[in-house]
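Worksheet: the structure to be examined is printed underneath.
Missing here is one protein chain; the remaining ones are kept as they sit in the complex.
Each chain gets a letter, A, B and C, in the order it is written, and its residues are counted from 1.
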Amino acid sequence: MNISFFNELLSSISDRGRALLDLSIGASRETIEELSQALLTSRGEASGVALGRQILDKYRQLEDDAKLAFFKFLAVNFVPESKSVSEAASRYLFDPGEESLRTLVRAVESPKQEYFRRLNLAPGATANIVALRADLLRLVGENRDLKPLDRDIEHLLSSWFNRGFLVMRLIDWNTPAAILEKIIAYEAVHEIKGWRDLRRRLEPRDRRCFGFFHPSLVDEPLIFVEVALTDSVPGSIQSLLQKQGEGETPLIRADRDPKTAVFYSISNCQPGLTGISFGNFLIKQVVSDLSREIPSLKTFVTLSPMTGFARWLIKYLETATDNISEQQREKLTFLVSGDRKAYDDDQDLADIVLPLAVEYLVDAKNASGQPLDPVARFHLGNGARLERVNWRGDLSKKGIKQSFGVMVNYLYELSEIEKNHESYVNEGFVAISKSVRQLSKQSLAGSGNQFGKLRQSNLSHSK
Amino acid sequence: MNISFFNELLSSISDRGRALLDLSIGASRETIEELSQALLTSRGEASGVALGRQILDKYRQLEDDAKLAFFKFLAVNFVPESKSVSEAASRYLFDPGEESLRTLVRAVESPKQEYFRRLNLAPGATANIVALRADLLRLVGENRDLKPLDRDIEHLLSSWFNRGFLVMRLIDWNTPAAILEKIIAYEAVHEIKGWRDLRRRLEPRDRRCFGFFHPSLVDEPLIFVEVALTDSVPGSIQSLLQKQGEGETPLIRADRDPKTAVFYSISNCQPGLTGISFGNFLIKQVVSDLSREIPSLKTFVTLSPMTGFARWLIKYLETATDNISEQQREKLTFLVSGDRKAYDDDQDLADIVLPLAVEYLVDAKNASGQPLDPVARFHLGNGARLERVNWRGDLSKKGIKQSFGVMVNYLYELSEIEKNHESYVNEGFVAISKSVRQLSKQSLAGSGNQFGKLRQSNLSHSK
Amino acid sequence: MNISFFNELLSSISDRGRALLDLSIGASRETIEELSQALLTSRGEASGVALGRQILDKYRQLEDDAKLAFFKFLAVNFVPESKSVSEAASRYLFDPGEESLRTLVRAVESPKQEYFRRLNLAPGATANIVALRADLLRLVGENRDLKPLDRDIEHLLSSWFNRGFLVMRLIDWNTPAAILEKIIAYEAVHEIKGWRDLRRRLEPRDRRCFGFFHPSLVDEPLIFVEVALTDSVPGSIQSLLQKQGEGETPLIRADRDPKTAVFYSISNCQPGLTGISFGNFLIKQVVSDLSREIPSLKTFVTLSPMTGFARWLIKYLETATDNISEQQREKLTFLVSGDRKAYDDDQDLADIVLPLAVEYLVDAKNASGQPLDPVARFHLGNGARLERVNWRGDLSKKGIKQSFGVMVNYLYELSEIEKNHESYVNEGFVAISKSVRQLSKQSLAGSGNQFGKLRQSNLSHSK
Partner (left out) sequence: MNISFFNELLSSISDRGRALLDLSIGASRETIEELSQALLTSRGEASGVALGRQILDKYRQLEDDAKLAFFKFLAVNFVPESKSVSEAASRYLFDPGEESLRTLVRAVESPKQEYFRRLNLAPGATANIVALRADLLRLVGENRDLKPLDRDIEHLLSSWFNRGFLVMRLIDWNTPAAILEKIIAYEAVHEIKGWRDLRRRLEPRDRRCFGFFHPSLVDEPLIFVEVALTDSVPGSIQSLLQKQGEGETPLIRADRDPKTAVFYSISNCQPGLTGISFGNFLIKQVVSDLSREIPSLKTFVTLSPMTGFARWLIKYLETATDNISEQQREKLTFLVSGDRKAYDDDQDLADIVLPLAVEYLVDAKNASGQPLDPVARFHLGNGARLERVNWRGDLSKKGIKQSFGVMVNYLYELSEIEKNHESYVNEGFVAISKSVRQLSKQSLAGSGNQFGKLRQSNLSHSK
C-alpha cells in the first residue's frame, strides 16, 4: 500500500475544485436545457468536461421553479424511445436469446443515466449531483412525475457510493473546523450545542466519532456515529451527555480499560443520498476497528430512542383493558405532555411500561410486516439483538414525550449478526436477550392480547 | 477544499488492504460458487463484506481452468429470469407506460451487476475485480459465451471509473518506487530500459509524466503520458529519447522558456479496464494544467507512430502503378526488413512516401469507416488535427519496418477540438494543417486514385 | 523536493509523542535533581532518552515552589567551574593563541547548555522545554539569580528556533480545530470573540491568516498574522472587523482584484520563546508569498495601534503651551476616559492630534534612543515606512483611551526595507511618507519644540 503518494493525488481533486471557480466565468449563452441536449451528442463526447461545468454553473443559479422546470425537461425528454423498446420487447418475445436480451437491455436504459454519467466529468460534479438530488427530493413530493428521474439518479448514486469506495475516518478535535462545523449541523439525534459541546463529544479519551467519506466529496461526511467507551452497558443518555468539565467524572476511570463501546448517536448527513444505506456498514466497521484498537472492548451496544413508542402505547391503551388501572392509563396519557415532574413522581410505571416497550419493539409491525419502530427496524435489520429496555433512559422532555423516557440497547455481536439478520429477513424473527424475554413473558402472561401468538413462536427462536 | 484532512482518510484504504491480508486466514469451506450464491441472498446483505472477501480470497488461488469454470457458473446462473423478462415485455407491449417500463428495466437487469456491486464491499475489492476482468478477457477469446459476463463487468467498471472519480497525478523522480516500477513495466510505445532510462524521462526540467489514478486503486496508474517540453515541434523521436547524461544537450536551453509540449508516449496500464477510455481525458487535462503551470507553452502536439503504414503501403503498391518506379517499389519492399543502412542510403524516398503517409492517415478506413491507423483513430477522434508527417522520425529498426521511419504530429488546440471532433464524428472529416494539405495535393495530383473524391471534399473543410 | 514522503515522516513525531504518554508510567524513584545530575554523566550518554523523559515527567508534576527549587538547583550547580575558567583565562592572557582561546571557550561553556541539549533527546522534549522557560520567566522577576539560567535557555532556543527551521503555514477554516482554538486564545491585539468571529477572520476570500510553526512543536503556532485584502489602504480597524454575515459588504467587490494587503493583527503565541523574534520574518515572508499568489497586490501595509500615545500626549501637554487652547487641553484630558460620545462631538481635534501623533512616533524616544512606541519600534526596526496616521482609526473604548482613536499605517516596500532599516539602525532616521512629512511640518512649524532639530535632519532623508 502506498499512502503518501496517494495523499498528493488528492490535491488534484482540490485543484479541480478550485479551477471550477476560476473558469466558471466564461459562462455559456445557451440555456441549461440546450447544454443538456448537447451533452448527450457527439459535442458532449468532445467537450463533456466543459459542457458539464457550464450546466452545473447554470444549475446553481436557478431558483426552485426553474429547477422544477429543468427536472421536468429531463424527465420528459431523456427517456427510452418507446418505439425501440417495443421493437426490442417484441423481438425478445419472439426469440428470447442472449442477443435479444442485450438489445432489450440497451433499449430500456434511461438516457438520464448516460446524461448524469457525462455530467460527472466536470470538476467537482459529484457533490453537485448529490446537491441536485437533494433539490429534487424536496420537489418530488408534489411532483410525482419526477419519481422516475429520481430513481435513475438514485440508481447511479448507489453505484458510485458503493461501500467499497467509502473511507471511514476518525473525527476528532484535530479534524478541520470546516468538517466539524458540519458535524454540529448534521447531528440529528442529540443536538450539539456549539463548539464547547462538540469538543466534549470528540476530545476525551472515552469518546470516539467516526464518519464515512467519499473521495469525490472531500469536505462532506456522509454519515457519522458517536461512540462512548464505558465500563458497562449504560441505560441513560443523560449519563453519557453530561458535561465533562473540570471536576466532573469521566466515563471510565483513568486506570481502567473500557469494556463497552456505546453507539449513542448516528446521523446521516446528505439528503441527496437518501435511500442509499451506509449506517449498517459504518457500525460494523467501527465494531471491527475498535476491537482491534482496544482489545479490552468486549461489548458493542447502542443506546437508542424509541421514537414512536408513546404514540403507539396511547393508541394501544384505547383497546387493551386488562391489567392497567384507569389511574395508570390517565397518568400515561398525561405524561405524553413531557412533564418531568409528573414522571419523577411515579415510580411504579416501569412495571407496566417496560413489558409494553418490548411488545412494541418485537410485535408492532408496519404495513410491510417490519417493526413499526424505525430505529428497531434499522438495528434488527442489521442483525443486532434487542438487548435491554431502560426505564429513565432519556429524561429530556422529548424523551418523556416520545417514549416515557424509555431507551433501548441493541447489541452488535459480530458472530451472531449474520444468523440474526437471516432469521429476521427470512422468518421475521427478532433476536432478544434473556432479560427482554423475561419482560416479554410478563407482558404476554398478563395480557393474552393479539400479539401473543407471534411472539411465542418468536421467543422459541430467541436466545 | 480540504486536502490534508482527506489525506489521512486514505490511510484507511491502506489499512483495509492490509486487513485483507491478515484476515484471509480463516478461509471458508464453501466453494466459490456456493459463496457467490450466498452473496446474492439475505446472507449477502448481512455479511457482504465477509463473503466478498472470502470469494476474492478463493478466486486468487484458482488456476485458469477453475477460473473459466467459475466464469461459466456466473454466466449461466446469474442471468435475468427469462420468464420475468417475457412477462414484463408482454406487459410493456400491452401497456407501454412508465410503470411497465420500470418493471421491464428491473426484469432485464443482470443479477451479475448486483453480484459485483456486493463483491465490491470487500476491502480492496475494486483492484481484484479489475484483475478478474483481465483474466476474463484472456479467456473470452476462446469462450465467446462469456462475452455477456464481460459486458456486465465492463458496464459496471465504466461507471466506477468515470472520469469524475479519477485523479491526475504528476509522476516524477519523487514518486514511490513501487509506482515507478509499474511505469517501466507498462510503457507500451517506446520501451524504458531500466531505472536510468526512466530517470531520464522523469527528472530533467524539460520532462513531465502524468497519470490517472483511482482512489480505490491506490498503487496502480490507469494510464500515463510522457511529455517533453521543447522549443519547436519535433519530428524525430530519437532526438527526444537521446541520453541526457553529462555533456549532452537538454531539450531546451536553460535560459529559455519552453514553447511546445510534446506527447511522445501514452500507455494504458490496466488490461482489466480495456474498453474504458481514459486517454482523451488525460491529454486534455494535461494540456489544461500545463497551460496554467507554464504560460509560455503555446503548442500541444504529439509525436506518434503510424503502426500500420508500411503494411498498408506495400499492399497499396501492389495495385497502384502510377508515379512510382519499379526501383522505388523494390526499395520500399526491402525496407520493411528494417535495414537502417539501406534507409540512410536513399534520400529520395521522402517525396514518394510522405504524400502516401497522408493518404494512409486521411483516407484509409477500416470496416466501420474509421481511420485504419489506430493511433490516428484515437487522436482524430479526440478532435486533434493532423499537423505534420516527418521523414526520418523514427530510425529504430521497428520504426523503419512499420512506417519507413515516418512519424506524425497531431495537434491539440483546445479551441478547435470540439469542432474537429464533431466534424469527424458526424461527417467523417479529418482536420489537417496546410502542410499536410500540400502533401495531400501532391499525392492527389499524381494519382487520381479512388480516395481522391473523399479527400477533396474533406480538404475543403480543413484549415 | 519531496513532500509526500516527508509527510509520513511526521507521523513519527506524533508517535513519539504518544509513546511519551504510554511509557511515562514506569516513573523513576530518583528525584528530578538526581536524574538531572545523571543526565550529564556517562549514564546520560547511554540513557539520555529515558532520563530526559523521566525528568520531564517529573517536571510536569511540580508545583511552582518545587519548580523554583529545581531552577535554583540548575542555576547553582550547572555552572562552569571557576577554577577551570580562571586557569584558562590566565593561560589566554599569557599566550593568546587559537589553542588557548579554544580552551577558554570550553571552560566557559555553561553545562546547562549540554544539559538541555541532552534533555531534548526525549520524545516531545522541545515543547516541554519551551513550557519550562515560560515557567522560568514567570518566576525570574522575583528571582533575579535565575537570569543566567534563562539566558542559557534562550540562547539554545534561539538556535533551535532559527528562522531556517520554521515553516510558514496558511491558517484557514480547514485548519484543525485544535490549532484554531489556540488562535482564539492567543490573539493579543483585537480579541476574537468565539468561533463565529474566528470564521469571519479566516474564511472570506478577502482574508488570510499565516503562522510560523516548528517541526518539533507540531500543534503550536509560534506567531500568526491576520491579513485583510482590500482596494485601498484602510484607516479604520472597525471597517475591517465589521461582521460579514448576510447582507454585509465584503472588503473587496467580487469582480475586483485586491490591491492592498493589510496586516491588522500580529500575535506571539509562546511565552516560552520571549525574546526570540519571529515577527519580522513572518511579515516579510507573507509579503513575498502573497505577491506571488495574488499579483494584483501592490501595497503591503499595517493598520497598527499606538499603544502609548495618549499617555505621552497628556504628559506632553503639561509642558507645551503653544497652539493648544485650554479647552482643547481639557477635552483631550477627558477623552482618556474613553468616552465615545465626547469623541464624536468634537471634530476639530484631528488637526491638533495628528501632528502630535507624528511627533510621538518619530521623535519620542526611550532610554535606548529607540522609538517610545513599541509598535513603531518593531515596524520601523523592520525597515517599514511610517505611511499614514488615521483619525477615527479605532473607535473602541480602548482605542480612544490609548490613542484618541488614532491608528497608524506602516508600509512594507520590499525594495526599501534594507535601506530603511540601515538608516534607522545606524543613524536613527525614520522613513516617512509625504503625507506624514506634511503633518510633521505643521507640528514643527507651530511648535518650535525641543524635537524640532532632530526631526529636521530626519526629514531630509525621508522620501
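Some points to look at:
Keep in mind that, in the parts below, a contact is a pair of C-beta atoms (placed from the backbone, for glycine too) under 8 Å apart; a residue touches a chain by one contact, two chains touch by 3 or more.
All values reported here derive from a predicted model rather than from experimental measurement.
Residue in contact with the omitted chain (choice from C:69, C:188, C:342 or C:425): C:425. From the set C:62, C:131, C:218 or C:233, the residue in touch with the chain omitted from the display is C:218, counting the whole complex.
Checked against the full complex, the candidates C:55, C:74, C:137 or C:179 give a single residue touching the omitted chain, namely C:179. Checked against the full complex, the candidates C:355, C:383 or C:399 give a single residue touching the omitted chain, namely C:383. Touching the omitted chain from subunit C are residues 1-14, 17-19, 42-43, 45-50, 80, 82, 85-86, 89-90, 92-93, 96, 98, 101-102, 104-105, 108-110, 117, 120-122, 125-126, 148, 151, 156, 159-160, 162-165, 167-169, 175-176, 178-179, 213, 215-216, 218-219, 281, 284, 288, 382-383, 417-418, 420-422, 425-426. Annotation for subunit B: contacts to the undisplayed chain at residues 3-5, 7-8, 173-178, 180-181, 194-195, 199.
As a working rule, only the chains that are shown with their structure count from here on.
Chain A has its Cα centroid nearest to the centroid of all protein Cα atoms in the structure. Annotation: the subunit A:subunit B pair of sequence copies touches via predominantly the same residues, more than half of the used numbers being shared.
Each chain gets a centre from the mean of its Cα atoms; the one farthest from the centre of subunit C is B.
Subunit A and subunit C have centres, each the mean of its CA atoms, that are 50 Å apart.
As a whole-number value, the distance joining the C-alpha centres of subunit B and subunit C reads 57 Å.
Mean C-alpha positions place subunit A and subunit B at a centre distance of 40 Å.
For subunit B, residues touching at least two other chains, in rising order: 1-5, 7.
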